[in-house]
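Every protein chain but one is kept in place in this view of the complex.
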Amino acid sequence: MLQERNMLRIGLIGAGRIGSVHAKHLASVRQATIVAVFDPLADRAQRIADEHGARIARDWRDIVEADDIDAVVIASSTETHPVVLRHAAQTQKAVYCEKPLASSLSEAHSLHRDLSGQNSRVMLGFNRRFDRNHASVAADVAAGAIGRVQTVQMTSRGPNAIPPASYLKLSGNLFYDKMVHFFDLARWLTGEEAIEVSALGSVIADPVFAEFGDVDTALVTLRMESGALCLIDNARRAVYGYDDRIEVFGTGGLLESSRITEGNVMRIFDDKVLTEGLPKDPMLRMAPSYAASIAAFVEFALGERSAVPGIEDGFRSLVLAEAATRSLAERRNVTVTEILG
Amino acid sequence: MLQERNMLRIGLIGAGRIGSVHAKHLASVRQATIVAVFDPLADRAQRIADEHGARIARDWRDIVEADDIDAVVIASSTETHPVVLRHAAQTQKAVYCEKPLASSLSEAHSLHRDLSGQNSRVMLGFNRRFDRNHASVAADVAAGAIGRVQTVQMTSRGPNAIPPASYLKLSGNLFYDKMVHFFDLARWLTGEEAIEVSALGSVIADPVFAEFGDVDTALVTLRMESGALCLIDNARRAVYGYDDRIEVFGTGGLLESSRITEGNVMRIFDDKVLTEGLPKDPMLRMAPSYAASIAAFVEFALGERSAVPGIEDGFRSLVLAEAATRSLAERRNVTVTEILG
Amino acid sequence: MLQERNMLRIGLIGAGRIGSVHAKHLASVRQATIVAVFDPLADRAQRIADEHGARIARDWRDIVEADDIDAVVIASSTETHPVVLRHAAQTQKAVYCEKPLASSLSEAHSLHRDLSGQNSRVMLGFNRRFDRNHASVAADVAAGAIGRVQTVQMTSRGPNAIPPASYLKLSGNLFYDKMVHFFDLARWLTGEEAIEVSALGSVIADPVFAEFGDVDTALVTLRMESGALCLIDNARRAVYGYDDRIEVFGTGGLLESSRITEGNVMRIFDDKVLTEGLPKDPMLRMAPSYAASIAAFVEFALGERSAVPGIEDGFRSLVLAEAATRSLAERRNVTVTEILG
Partner (left out) sequence: MLQERNMLRIGLIGAGRIGSVHAKHLASVRQATIVAVFDPLADRAQRIADEHGARIARDWRDIVEADDIDAVVIASSTETHPVVLRHAAQTQKAVYCEKPLASSLSEAHSLHRDLSGQNSRVMLGFNRRFDRNHASVAADVAAGAIGRVQTVQMTSRGPNAIPPASYLKLSGNLFYDKMVHFFDLARWLTGEEAIEVSALGSVIADPVFAEFGDVDTALVTLRMESGALCLIDNARRAVYGYDDRIEVFGTGGLLESSRITEGNVMRIFDDKVLTEGLPKDPMLRMAPSYAASIAAFVEFALGERSAVPGIEDGFRSLVLAEAATRSLAERRNVTVTEILG
């Protein structure tokens, strides 16, 4: 099915912010090329098509069904993921699906039931697993470098800019849209499933979040199978930039993927030392992990690695998002068992 | 009542580990001198009496009632605090009482009812409020430097050594014995009362804690009146030393009282940079705050500052300890209202 | 002379290590394209030509004289710089010349006499001026942020690998080959000329440097016109990686472009804190400055900025390299005046 010289031919569905990010990173993956693009907004599709010498598809189905396309990248809005995924699954194309897997837990549940398993050809876009520093911490934990895990702290705040109302309307609440990354990281870092979830949340940074029934600041704690405890500290907005930090504490020591600042200049004046601030644009922090994530997908599509993270991970992270949502509403710990039914 | 030359005459009740710490620090407070010591173990009292040229008291009542004593430092075991405090309160002596205020919430409640108020002469030994770095953060928050508080993270772990069973038997659980400091800090840092508590806890570091019905690792989250959220991450034991870190994130920025390592040497070898580890002895980290706390008490006794933190703070922190204990048992958020009855 | 759509057509002379670096970075400069490559080793030229869709030139003169080439990048070995530069100067093409300007001071002197001046079309490849952090320090100094400069420390060591003998034979001594960057930085950071030079040097890391009459470890101090003092601490080899650090101390404060490590993971074990090491491959540290340097050249060639650093800078840095060489031999301070004659 692959082109000569092992060049992976990719169809891109969705040419918005995240679609553009993937397109840009695919341009520097030697073994892949974008051959077709679809977006309901023709302008956006045209721009990417021009830059990559790709054709415009009239419909996402054209991409999923095309004979000259080996792999599909789904970067369309979340509510479209299930139908595209199901269709693509019949073609045996490799599929990269942006997070979250679906906008409702029930859809995610049925996707998981129908499409996961040994032969799944779907990779989920949990880019943070591909952050070089986070991955180094995860590898150390898995290798036993710090013994049994006692607590995991995951802090992620920012950026300063608040998403537009149009985005907030469709993106799901803080737990579904943003914290889903960290539910996934909790499972990945500890190598365990969560069994119990407790959430506190508030609207402090901007009242706009209250309008969508959402919170902008939350602390969620998880108990994992072994008793390891995880904290997720997320804020939709941080005036000081994009702040991402993971700490894993175990019986043998501590690992930290530290916050990253923009530059490396120190200034010492009369009574203070100044170093540089945190990135205002989250992409400055996350671009390398997006690039590594899409590169890993190309490797998978070429048969060089497995489809991890996959549908199971997409589903499990949404189970935890639902448990957190319920915990926040009901002011009690919610078990994973009751969500799974 | 004070001696000539404004020298504060102090009676010390309790000559164990913490009593010795206070005695040592009082030695370098110019305006105070220890004149009498009591401890049920005569040897311990004798040692401190020798070093300070103080007399041995036969009973704690002798100290509380002595005419030549201006102020009392209570460093005896927690269960003795209520009776000594009540007795001392009648003498109008200034009293410094080690945390926690009492070993049960009901005792704390009645002490609070009877002894708190405008004329209280009791200061509580919440030394961490006197940590130079923590205090700098609290002052900045109070001055509005970071706007409205969104989240507070308080991490405290260690030391490596596990307390002896004899201590664990009497000291109360993790929430009452250790986390009580951080319940106090949460109120102090935010300038607000907590209204809701959620706790997760596990035994991971050492099974000895399970024998006492306790946990060694816990994550507790609090919601404060304004909606600000606090995390307390405490572990009874940390193999890597004594680790203490506070972070306050607000709508205007972030403040951190960072972890403190033992020294200031960096070593760069083939593929790594090594800096020095965390203190194995918690006193290396906390000695300055103990010294500042007892010095503040001397200032209070000499009329130079108010009795803060006081009985109200001792009581409120135990209310939160009880709420956390109940939340852990009942797997739900516990409100302060239901504890206060 | 420029192509349609303002695309700068570049001819590359030299396809070795540094030529490949420039080619790679030019590929991501939107307004430039490599159209021809020359290297005496045909294989190297072919590889770059293939990647960039460029033609192979039979001779460097073909590139300098070609009508369809707007700008020339000289990355050939140092001894060829003078003749190529002179030839190119007649064509009014924009020229980017790798450092050092020439392999002897006398050649540099005559190039400076003949080619510098207001209409010079030559930019020198002092990439470190384009290091984001160094440039931020230089801008602060120029803006008066730290008052009058007292001392500048420039430390640069590494990498671990020792250059092959073939390179050492032609590259000039430590002062001409490596320290020339820092002579340039000293002038740039202070905005002044040096007037006096003192050098100490030793062979410690590897006896191979003694075979070439060179040193591998050197400390050079400079006095600038205002009295500001500069240190350059260079070593040809550092087992711990590539270490680059600049500190400027003035009457108003201190600025530091700090050493940069490879990653951002911290590990705390029993008695130590480990963070990540320095880059083994200097390009990990320097790639962004090479990219910014060649991008600035494209801007110059398109008329969007001036040719700085230029021939004057290339010449002045070699004057200081010669002064250091003489100081090392004669064990005395050498003035710039005596070198300039």
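Letters A, B and C name the chains as they come in the text, with residue numbers starting at 1 for each one.
To be clear about the criterion, a residue touches a chain if its C-beta (ideal position, glycine included) is under 8 Å from a C-beta of that chain, and two chains touch if they have at least 3 such contacts.
This is a predicted model, so every value here is computed, not measured.
By the touch rule given at the top, the unshown chain touches A, B, C in the complete complex. Interface note for the absent chain: among B:A15, B:A32, B:A66 or B:I268, the touching residue is B:I268.
Only one of B:L254, B:L278, B:I294 or B:A307 touches the absent chain when the whole complex is considered: B:L254.
For the chain left out of this panel, the touching residue among A:G117, A:G144 or A:G277 is A:G277.
Residue-wise, the contact with the chain that is not shown comes from B:N133, picked out of B:N133, B:N160 or B:S226. Of the residues in subunit B, those that touch the hidden partner chain are 132-133, 136-137, 140, 145, 252-258, 260, 263-270.
In the full complex, subunit C touches the hidden chain at residues 147-151, 153, 155, 157, 196, 198, 200-205, 216-219, 221-223, 226-231, 233, 235, 238-240, 243, 249, 251-254, 331-333. Listed by residue number, the positions of subunit A touching the unshown chain are 239-241, 243, 261, 268-278, 280.
By definition in this document, only the chains that are shown with their structure count from here on.
Averaging Cα coordinates per chain places subunit B and subunit C 58 Å apart.
For subunit A, residues touching at least two other chains, in rising order: 252-254.
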